[in-house]
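The structure appears below as structure tokens.
Shown here: the complex without one of its protein chains, the others still in place.
Chain IDs A and B follow the sequence of writing; residue 1 opens each chain.
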Amino acid sequence: MRNCSLRMVLALMAPALVWAAPNPRLVLPEFSALAQKATESVTITLDSALLAMAGRFLNGDDPQDAATREILRGLQGIYIRSYTFDKDAAYQQSDIDAVRNQLTAPGWNRLVQTRSRKSQADVDIYIMVANNQATGLALIASEPRQFTIVNIVGAIDLDKLHKLEGQFGVPKLDIDVPKAAAPKPKK
Amino acid sequence: MSEDLESRLRAALTPVAPDDEFTQKLIARVTAEQGSQAHARGTHRRGPTATAWWLSAGVAASLLIAVGAQHHLQERRETERGLEARREVIEALRMTSQKLNLAYEVIKSQSPSPSPSPSPADDKPGV
Partner (left out) sequence: MNEAAAGFSDEQLVKARAGDSAALALLIRAHQRSVYSLALRLLGTKELAEDLTQEVFMQLNGNLKSIASNTHLLFWLRKVTSFRAIDQLRRRSRIEMTSLEDEASLISPAEGGDPLLQRHLQQLLMELSPPARAVLLLRYQEDLDPVDIARTLEMPINTVKSHLQRSLGILRQRIAHPDRHRCEDEST
């Protein structure tokens, strides 16, 4: 009887335990209404199998391919949604709220928040950290005629991302990975 | 503005001709190659017996090829999928880098620099 109760309690707790485990994979909406309005839409969905397959076709002798392969090592997924419109204000910030709300979940830390009145480009970069290792990255870039959401899942080594400088035009971001023990407070 | 830039791009990227000397050499080389191919075809023309022999060999080879074709097709599909995945990875990293660049530009304009930046007050980073 006692065993039975324990099992029942564990069964009831299981979903809560799963929910509590931070998941760096965001649930990206379809954005089908926006896709219809957009002049260009880019949808990239690369799971671990596709990343592994891509890795086999990267030439280790080529510096760009070698850098890409280094970055892919440890990644479990790359997911991108990007929509471009032919006029300003074709999308609402509320369209992205479904994604932003997920970034308030435990585990996510806002690493960078930039607001540029000049270019009217807002960029928020979030990172999920476990055991002092970045396990997920989310980037939301909102411009007057474009918004882009990037979600990278897996062991992201920011040093390796830095090494991309000059390969894909990635700048050196002078930012540190926040430690899991002392995450940066969210705004 | 966009159409204007595009038409200016078209004008700037009008095809250019190679040197006349190169064209002459190119034509001479390719037509000479064409001639030698025709000559080779002529001198290697086979009689009916030879043709029959090649035909049998061809049929045998076709059987072997048919067996290997399925495997080859499978491999080719795999290759195509792999190359497609590779392109998408590179595209994804390029897009990510572009957006990181946006953030970086704002951070850079805020960081103290020996050279004065135009109007840093406009940009607000929060790191």
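Basically, a contact is a pair of C-beta atoms (placed from the backbone, for glycine too) under 8 Å apart; a residue touches a chain by one contact, two chains touch by 3 or more.
Keep in mind it's a predicted model, so treat the numbers as computed, not measured.
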Identify the residues of chain B touching the omitted chain, counting contacts across the whole complex.
-> 1-2, 5-6, 8-18, 22-23, 26-27, 29-31, 33-35, 37-38, 83-84, 87-88, 90-91, 94-95, 98, 115
Interface residues of chain A toward the undisplayed chain are 40-43, 59, 62-65, 82, 84, 169
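Here is the rule we use: only the chains that are shown with their structure count from here on.
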Measuring from the mean C-alpha position of chain A to the mean C-alpha position of chain B, what distance in angstrom results?
-> 30
Which of the residues in chain B end up touching chain A in this complex?
-> 79, 81-83, 85-86, 88-108, 111, 119, 122-127
Where on chain A does chain B make contact in their complex?
-> 42, 44, 46, 50-51, 53-54, 56-58, 64, 68, 71-72, 78, 80, 82, 111-119, 121, 123, 125, 139, 141, 143, 148, 150, 152, 161, 164, 168-175, 187
